[in-house]
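Scroll down for the structure; my scribbles are underneath it.
Yeah, one chain of the complex is gone here, protein chain that is, but the others are all in their spots.
Per-chain residue numbering starts at 1, and chain names A, B, C, D, E, F and G are given in the order in which the chains are listed.
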Amino acid sequence: MTTTNQKGLIINKNWCKGCGICVEFCPTNVLEMKDGKANIKDIDSCIMCKQCELRCPDYAIYLGGKKDGK
Amino acid sequence: MTTTNQKGLIINKNWCKGCGICVEFCPTNVLEMKDGKANIKDIDSCIMCKQCELRCPDYAIYLGGKKDGK
Amino acid sequence: MSNQYEMRLSGSGGQGLILGGIILAESALNDGKNAVQSQSYGPEARGGASKAEVIISDNNINYPKVRDCDMLLSLTQIACDKYIDSLKKDGVLIIDNSVAAPERDDIKIYSLPIIEIATEKIGKPMVANIVALAVINQITKITSNESLEKAVLKRVPRGTEEININALKEGYKLAEVNE
Amino acid sequence: MSNQYEMRLSGSGGQGLILGGIILAESALNDGKNAVQSQSYGPEARGGASKAEVIISDNNINYPKVRDCDMLLSLTQIACDKYIDSLKKDGVLIIDNSVAAPERDDIKIYSLPIIEIATEKIGKPMVANIVALAVINQITKITSNESLEKAVLKRVPRGTEEININALKEGYKLAEVNE
Amino acid sequence: MASALVENHFRSNKLPHIWCPGCGHGIIMRSIVEAIDELGYNKDDVCVVSGIGCSSRAPGYMDYNTLHTLHGRALAYATGVKMANPKLKVIVITGDGDCAAIGGNHLIHAARRNIDITTVVFNNNIYGMTGGQYSPTTPTGEKGTTAPFGNIDKNFDLCNLAKAAGATYVARATAYHANMITKLVKAGMENKGFSFVEAVSVCPTYYGRKNKKGDAVQMMRYLKDSSVNVKAAKKLPKEKLEGKFFIGEFHKVEEPEYTEQYQKIIDSFQKER
Amino acid sequence: MASALVENHFRSNKLPHIWCPGCGHGIIMRSIVEAIDELGYNKDDVCVVSGIGCSSRAPGYMDYNTLHTLHGRALAYATGVKMANPKLKVIVITGDGDCAAIGGNHLIHAARRNIDITTVVFNNNIYGMTGGQYSPTTPTGEKGTTAPFGNIDKNFDLCNLAKAAGATYVARATAYHANMITKLVKAGMENKGFSFVEAVSVCPTYYGRKNKKGDAVQMMRYLKDSSVNVKAAKKLPKEKLEGKFFIGEFHKVEEPEYTEQYQKIIDSFQKER
Amino acid sequence: MENKNIKLMQGNEACVEGALTAGMRFFAGYPITPSTEIAEISSLRLPKVGGKFLQMEDEIAGIAATIGASLTGLKSMTATSGPGFSLKQENIGYASIAEIPCVIVNVQRGGPSTGLPTSPAQGDIMQAKWGTHGDHPVIALSPSSVRETFDLTIKAFNYAEKYRMPVMLLTDEVIGHMREKIEIPTADEIEIIDRVKPESGLDKYNPYEVNEGELVPKMASYGEGYRFHVTGLVHDETGFPSNDSNVAGNLLDRLMKKIDNNIEDISLYEEYRIDDAETIIIAYGSTARSAKSAVDMAREEGLKVGLFRPMTIWPFLDKQITDVAKKADNIIVAEMNLGQYVNEVERVGNKYANISKCCKANGELITPDEILAKIKEV
Partner (left out) sequence: MENKNIKLMQGNEACVEGALTAGMRFFAGYPITPSTEIAEISSLRLPKVGGKFLQMEDEIAGIAATIGASLTGLKSMTATSGPGFSLKQENIGYASIAEIPCVIVNVQRGGPSTGLPTSPAQGDIMQAKWGTHGDHPVIALSPSSVRETFDLTIKAFNYAEKYRMPVMLLTDEVIGHMREKIEIPTADEIEIIDRVKPESGLDKYNPYEVNEGELVPKMASYGEGYRFHVTGLVHDETGFPSNDSNVAGNLLDRLMKKIDNNIEDISLYEEYRIDDAETIIIAYGSTARSAKSAVDMAREEGLKVGLFRPMTIWPFLDKQITDVAKKADNIIVAEMNLGQYVNEVERVGNKYANISKCCKANGELITPDEILAKIKEV
């Protein structure tokens, strides 16, 4: 359910309710909706700006996978 | 209990509670306190300005004796 | 209940009769007796009329209200008119001499210049209530004079002790003379 | 009470199952029967899961709640898992084919592509509820087809009549084929 | 045995009223009645609604349709009255406690709706009826029987509050300025919408005594000396304004009135038929 | 499986929360928590109090001392909490209905007292929890389930109201401006007195649907496009401000704080002994 | 649904339809689950008949506006649930002493406090009688079906107008939210009662004077030319306050007698299979539906069981329930609370019958099986 990657961008699909807010406001178009949940489409473009984390109403997407060493 | 006079200034002593407001704010010093009630001391000075009537909290002093023909 | 003495102090608001009732009750406590004090509230209390009630007894006091009283003090005519019927046969009526004595011959009436004494002898009309207390005590002997003095001193504002003691004294004198 | 037929329509919020329940109940009324419809409220209704209950009877319906049901419709896995135990022995289970059939051999299971039909044949996933109503009616014969059609037409928004009639037709077809 | 105004507009068999000697409430009540008289309203069309408090006893003396409700609730009752019969000229008489303590919510909501009610607050900065507890308008530092060490609450500026809440007419005068109250209440009644008139009153019995403000006369004098008309204020130097409060009209705007807006909805269906 | 902030400050076993997909409340709740985190408060010293509503469910998820009270009463409870232990950092989370409808009186009085509580209103312009009735902040003309023909009420400007009532810190941001909420809440918490932060939220389920505002994304976009920072506003031409609302800090003053003033009374007796 | 008067309707909707039929032209309230639909439907329907709907700032304002509107001549209603019902209590007392007709609906939900907002309960039965301070007359009705919600709402308005008092409709989440078949009666099947108004052109109108042969004082509306006074203080027949103990005593006495002297008119109930019953269940509202099922089930097993179903909860049906107690060996009171109405049943009945209760307050409707089990137990 969790996606980890070099940028440490994580999506908790159990918590994601599929509102699409993160997708809409990602400045570099990293994200997409897939099966009603947020999904990482293009991690390389991620500039780790945290906009998605800030605005996810469900705390389902966040940067921090790396920081925590996970 | 009622005083009538040529200016039509009337004091209803049954209603007067003796607060002294009319006496204080009469511009021409027509009134006085007597036995705890307002009293006409000098009707001649009355300029019929109605200040007493306006400010009597108990509607015990008023001009109008003449108007009503009483 | 037979040794209960029931008193009603009546007059107009501002005459300090409620304080008077409290002092009387505390005086009784000083004597080791029981006392209940109550007073009128509400529009009745607002409109100028004022009433304090005191019951003093050696025993427990159950029913706490005064209905027919043994002693009635009235400092104003309105108060006297209103409460005179509640005074028991053989009861004591104490009125200020500005009040017209009622037509009842089954009671003892004391008409005394209470307010005048306070105003003229003490120079403070406010202490009429204390003068009245002394008068009541002198006539009814309901509490001891020492207890009353103690009670008065406890309740009056600091700095007014002397005036009030004088008021008591004048009250006793007044009642003695007229006894 | 024996001729009472109790149904539970379950799925997720937004699938229009409450409207479905209402239509089913009105269809029964059209047939001259009695019906009671109720639904889940509160956090339960908020959280995505949704449930409508319908009881249909020739007689009066007293106790208005469905406990163990004769027919269960489940359009989602969660709903099926939650309510499967409440389906009576010999009861009818109708599930969308996206839902895994439960392991019970004491019931009749109909697994049909209800959502798919609505999406692909009608082009409106929202009409899955209407497709499901036709399926239910075809399988259980609980109300007459004319009554159901009338009930559907009464409740759907103006301008969508044709789509909904088509949905009914597709539903009947689907159920017939799989009967 | 009273003036023509009093005979005409009061239930004079109920007079004298229960208020204490020198209580400012009587002056304000008269000024309101004068306003109604000058406006020439039919008495049958006037409805005065109040809550509970010394001030709220006013309607009992006034010869209109009168409604003495519960503490704080006058505006909610009045809203029902006005909606039920928008032709009625509805006045709410309330105290600072009634209006701004327990009734504060109804005040801001009636203001927000801009419903055509004129509210006159008899603000004596104290709970008079219950014997002198501090109120939401008791100035900081002053005493009440529940503020024996001085009130630490900040006091409301009721006019400011009413304005922020949405009132379309806001003004203040004092019991000393009896004619001005009449003028402001008239303007308030003529405003199609929620009008708020603060009438600063005096309670010599409790507020005066507790705070050593002297007798009724001295308190009236204070009202005279400490108030400045907003219009005049602009021309005055700052020093002259120190310790003073403003009276006069503070706010006046035109906005849709509630019962009229509702009537439009009703009418839209009338047409449909 | 959540960010460090969420793990630290939320009761993550209670997540995901009950709010609908795209509900703005979740964003605002996170921004508040971020503020607390940045301020470095000890979690044991933070107390979050709420009323009843979707928004008022927030405290249940937050790992502090939390109190979920009655509809409209959060500020009254919070006042008791703060007075009882002035060391606590007290935050009130409330909805537009909770705070401004049934709770309006407690709001203006808490503001008046300038008690050190930071109130954050999750303003979605609707009663979410009960299914979409219009609220005192629903814009005139918009629909709710109890305003089927469009709301004829005028809506409150809550910031204006709080200011007029006496709040010493007043500000507004939106769920789109998540970082700004954090900033304002921090400033509010640091203000010794009553701080009021309006956080404009979105309710796609009811407000959005009823008023055809599109989905959560569109509603968030609206917040972004229609808000103007007060600071920037001054430099903008009037046309650019049409149909816009302001965000940012509106009011900030220093005034005596309630619990401190009360402590002074207590201290005066301590000295006496 | 050949007959156009047959509909599928929700209980809360039936309440509004009944109210409109009774002549409701004013509603003021505040949303609260599970009563909210009553406000919502009122907001939709009232302006279409020239009536007024107001969403107020809270429940207190809701009932206050309702009373104000009633005084101004409109038949008025407010609706709420538990927490809101608690908030309205002070004003219920006002309407009682000032004798203002109005209808207060309480769609009961799980308490105490916020409790279980979306679950049914019958926990406010005693509150309906005793919730406000001081003695006062009370009428409260409780329907068991959607149709009865319609009927009893009309009754509630009728009683309110006839006896000049607030009347409560105590329904519950089950009845309020369920949809069932309802046949709307035709106009001539329905009795509508309006308040008695003073003849116009009266010289002197005493708003609280009751003349020989009159039930209640005649009621003028504000704005009709009678400039009368209304207060929540104890008042004499002129409407003005009085502290006189005789006035106070007489007023309260008169208020209570409105009920006591007309108890038959207000007594609504159903008896079901009661004639030979050895065990009689007493149940009201939604619980009575379960009880009816239970009676049928018991009868099928040969048990002599019946149901007494009060629709009038207050005033308490003293006479009828005493009779029931005399007739039966056992009485079982079934209610969705921890035992409220049963106290009253005990009061009148425990001389005559063995009284027990079948109570549940966990947010679930009592089932027929639970009642049946209790029947077998006693």
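Criterion: a contact is a pair of C-beta atoms (placed from the backbone, for glycine too) under 8 Å apart; a residue touches a chain by one contact, two chains touch by 3 or more.
For clarity, every value in this text was computed on a predicted model and none was experimentally measured.
Student: Which is it among G:24, G:41 or G:98 that touches the chain not included here?
Tutor: Result: among the candidates, G:98 touches the missing chain.
Student: Could you tell me which of F:78, F:164, F:185 or F:247 touches the chain that is not displayed?
Tutor: Looking across F:78, F:164, F:185 or F:247, the contact with the absent chain belongs to F:78.
Student: Out of E:29, E:49 or E:70, which is the one that touches the chain we can't see?
Tutor: Among E:29, E:49 or E:70, only E:70 touches the chain that is not shown.
Student: Per the definition of touch given earlier, which of G:13, G:37 or G:346 contacts the omitted chain?
Tutor: Of the listed residues, the one touching the omitted chain is G:346.
Student: Which parts of chain F are in contact with the chain that was left out?
Tutor: Contact residues on chain F toward the absent chain are 14, 43-45, 47, 49, 59-60, 63-70, 73, 76-81, 83-85, 87-88, 105-106, 109, 262, 265-266, 269-270.
Student: Identify the residues of chain E touching the omitted chain, counting contacts across the whole complex.
Tutor: 52, 70-72, 101-102, 104, 127, 129-131, 133-134, 136, 145-149
Student: I need the residue numbers on chain C that touch the omitted chain, in ascending order.
Tutor: 1, 22, 25-26, 29-30, 32, 34-39, 41-45, 61-65, 67
As a convention for this text, only the chains that are shown with their structure count from here on.
Student: Which two chains have the most contacts between them?
Tutor: Looking across every pairing, the one with the most contacts is E-G.
Student: For chain E and chain G, what's the span in angstrom between their mean Cα positions?
Tutor: 38
Student: Centroid from C-alpha atoms only, then distance chain B to chain C, rounded to Å. What do you get?
Tutor: Inter-chain centre distance comes to 37 Å.
Student: Among the residues of chain C, which are close enough to touch at least two other chains?
Tutor: Expected reply: 43.
Student: Of all residues in chain B, which are in touch with two or more distinct other chains?
Tutor: None at all.
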